[in-house]
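All protein chains but one are shown in place.
Letters A, B and C mark the chains as written, and numbering starts fresh at 1 in each.
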Amino acid sequence: MNQFGRMFRIMLFGESHGECVGVVIDGCPAGLTLSKKDFILDIKRRQPRLKGTTQRRETDEPLIQSGLWKQKTTGAPLLITIKNKDTRFEDYLPFRKIPRPGHADFAASKKYGGYNDTRGGGQFSGRLTAALVCAGVVAKKILAPVEIEASLLQAGGTTQIERAVQAAIREKDSIGGIIECRAKHLPVGLGEPFFDSVESQISHLVFSIPGVKGIEFGSGFSCSKMRGSECNDRIIDTEGKTATNHSGGINGGITNGNELLFRIAVKPPSSINKPQQTINLQTGEEAILSVKGRHDTCIALRTPVIVEAVTAIVLADFMLIEQKIPRVME
Amino acid sequence: MNQFGRMFRIMLFGESHGECVGVVIDGCPAGLTLSKKDFILDIKRRQPRLKGTTQRRETDEPLIQSGLWKQKTTGAPLLITIKNKDTRFEDYLPFRKIPRPGHADFAASKKYGGYNDTRGGGQFSGRLTAALVCAGVVAKKILAPVEIEASLLQAGGTTQIERAVQAAIREKDSIGGIIECRAKHLPVGLGEPFFDSVESQISHLVFSIPGVKGIEFGSGFSCSKMRGSECNDRIIDTEGKTATNHSGGINGGITNGNELLFRIAVKPPSSINKPQQTINLQTGEEAILSVKGRHDTCIALRTPVIVEAVTAIVLADFMLIEQKIPRVME
Amino acid sequence: MNQFGRMFRIMLFGESHGECVGVVIDGCPAGLTLSKKDFILDIKRRQPRLKGTTQRRETDEPLIQSGLWKQKTTGAPLLITIKNKDTRFEDYLPFRKIPRPGHADFAASKKYGGYNDTRGGGQFSGRLTAALVCAGVVAKKILAPVEIEASLLQAGGTTQIERAVQAAIREKDSIGGIIECRAKHLPVGLGEPFFDSVESQISHLVFSIPGVKGIEFGSGFSCSKMRGSECNDRIIDTEGKTATNHSGGINGGITNGNELLFRIAVKPPSSINKPQQTINLQTGEEAILSVKGRHDTCIALRTPVIVEAVTAIVLADFMLIEQKIPRVME
Partner (left out) sequence: MNQFGRMFRIMLFGESHGECVGVVIDGCPAGLTLSKKDFILDIKRRQPRLKGTTQRRETDEPLIQSGLWKQKTTGAPLLITIKNKDTRFEDYLPFRKIPRPGHADFAASKKYGGYNDTRGGGQFSGRLTAALVCAGVVAKKILAPVEIEASLLQAGGTTQIERAVQAAIREKDSIGGIIECRAKHLPVGLGEPFFDSVESQISHLVFSIPGVKGIEFGSGFSCSKMRGSECNDRIIDTEGKTATNHSGGINGGITNGNELLFRIAVKPPSSINKPQQTINLQTGEEAILSVKGRHDTCIALRTPVIVEAVTAIVLADFMLIEQKIPRVME
């Protein structure tokens, strides 16, 4: 179901090398000031610019085609589309027969009876995250003054990120990374113990970002090694401020007023130039595949802004549910 | 929203020291043979028996109060309740004023304006997982022959689990753990790239289990340190079988026919006898709290069957959506 | 899907002659004062008392088994059950083979592969509306000071209701009726043009009441015969008050501040003592059926309070969505 949210709802569509990608945002409060320039910064942050990111060049101009009038949201659904321009889909045709290891080629072909769009991975593409970023821009605006910030902590297992990327490029290989996200100035009481805990909703959306394989809140996996007396965050004032933040700002699934904090693990992109062994599904014989086309060596370089976006989407939904954001903004 | 699922839906209710806990299951296929004895094993697995688990003793007999006739499901909603019998709620009364560090006391009191049931944590209690286990039993039955198995890999940071528990008990402290879950014999094609990936749905429910702070699929956080050439699972036959399983049986959010595999991190229980510093919300002064009552030293000992349950619930929903399970069973 | 609502959500369960009927209410604001005596009046209004209603006698005492503490809602789900006591299910056994004309016997048996509970119609019974009435009581309380009132306008095609019922009893037949419902003091702006118009949501729930075959808002079917100049309600003050109310208080799917008004058509109960022709599904031969057991001659006599209940449920959901009701009540 390409939909998410209860009050602030998004519906995603589009393919990597089809006509466009985009999102419909339903439930955005009326009266929010919005224009194309709001999107520039975050869209730029998602674009490939650095070494280690794809050669594909898209202008990624978001078109707001409904729900906006005189630069104000109207309360009706916002349709935002981004055209695909730099498409070369002949690059991707053989993967139905010779599936890429680590990619959805095989599973998707089975699931959709071979009808899925294989051009650039079709729907199974990081390209769709451009639309998530757009929805995130809107969510961030209605969340203000909440601040959300994500950054790449390490890539290829090291904090020497640039060096790790260079090495992977040289070897025609790819690397993953770890991203941390923080949100400040959240009210106490967002989320519900069952089943819409803050962790539940954030992880739900985070795992829609291609390549994410793990998430931990606060001290996460390290908590499993701590004693309770160490892991429990001491409350130091009547606003609930705590001395440490092992819980990541969430107790019992709901925000406790401290910084929301989580980290995610991004795997290395599956498409690499380096020759890999796979299978020819028609003949059943082994095949050697060297993936041509334009790929990211380290998609994690571009992922932080997407993590911010999905976090903002989840939080905007919670804020509307808890009536912390009005239905008409001033 | 105490509800989850699209075709196989559950709604949870109850409190730790209220009258009962339970679940309504909506969308269970008609014709499934079901009786009380189906629940015995899994309910027993969740119960405290070992050292390091609470002294509270409940018979946990599930009452199936609707949706069943002549030991067959009818297609109507199943109401399953479990009475709370061994309740001592006076133990929990002071926590509104002096919140336990690491617990939802503070956040819940703010969220619900002080009206939340604080007896034993009320809704914020592991007690509700008894109802999840019941729903899991039903889900497992409709999933057969899919096999789901979870186990505790380590506690307190070590595989010497019993020893770690003993030490924590001695020190009136608590410890966490890491649980691994595997599901076999799944068809290819469950899940959707956006937003209901297998990872999204499983993590959504897993993070409803009290105390879970992290999840990783396949090699998870380790993937972030691998090269693509290492992380990509080589396909070795036309059924999609892979030589390794770094992906945890999921590509692009959908099952690839290999074993589904994930691990979760469980934090140490927040309620410990050891004195802790906290705050008196009325006076704003520091307070020392030594939590009385009956607590688990290591809740992770009891969590594996709950992880199996939520996994089964998610998979049953996917199987109905993908029409791999009929609406009337034979 | 036995669930309804976005913010104020209900999940229904139970069967006519099973153990109980009931409802889980999710999303009820915390802090609402609630006790058994709140239910007495509306439950009594639904009970058979008059001539023309069934001989079945139930005390219909609602048990609130979760979500309530110290007579205040806690913000957690409310489980409300009503035991079935006066059950005689042998009355209903033959209908799998010899389906009642006008009843769901045939269609339900096909749908559920013969596993559906046929005792008293199982889930296809007016008995479940007792649970709707309970949910309606809660909804009405959170809606105050909104007033909802439904009444039976005519039965058997006449306003001489008692006389029509007597005649039907004499002839061992049954009659239907028309019920009108009004809600006062609603704010402007509930509902949405697509797809959750006030008409959409109310009709959705109203058609869950067994026996309802039609609904019209405001002047309804009569509007189709009017000119626009006649049908348009003239606005007479800046609050939006109108001189007439052909629209039933709804324009473009949203409330306009005038009285919400609709009427529904209830068909005559299908179970009658009078012999009817039907078919024996096993032999394919014609059969004559005279339905024994205890039936309502005119179920519409008992339906108004149920109509009020579903209206209140819909309106409570809208009010929470539009933030006209807080999440914590004082």
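Miscellaneous remarks
Assume a contact is a pair of C-beta atoms (placed from the backbone, for glycine too) under 8 Å apart; a residue touches a chain by one contact, two chains touch by 3 or more.
In this text the structure is predicted, and so the values were computed from the model without any measurement.
In the full complex, the chain left out of view touches A, B, C. The chain not shown here is touched by just one of C:40, C:63 or C:178, and that residue is C:178. The residue touching the chain not shown here, chosen from A:113, A:145 or A:284, is A:113. Although one chain is not shown, part of chain A still touches it, namely residues 1-3, 9, 11-15, 18-22, 24, 26-27, 30-31, 65-67, 69, 72-79, 81, 111-113, 115-117, 119, 122-123, 328. Of the residues in chain B, those that touch the hidden partner chain are 6-7, 321-323, 326-327. Counting over the whole complex, chain C has residues 1-4, 6, 12, 99-108, 110-111, 121, 123-124, 128, 154-157, 168, 171, 173-178, 188-189, 192-197, 199-201, 203-205, 207-208, 210, 212-229, 231-238, 240, 242, 246-248, 251-257, 265-272, 274, 276-279, 281, 284, 300 touching the chain that is not drawn.
In the analysis below, only the chains that are shown with their structure count from here on.
At the interface between chain B and chain C, over half of the residue numbers involved are used by both copies, so each side presents largely the same positions. Annotation: 44 Å between the Cα-based centres of chain A and chain C.
Measuring from the averaged C-alpha position of chain A to that of chain B gives a distance of 25 Å. Looking at chain C, no residue sits in touch with two or more other chains.
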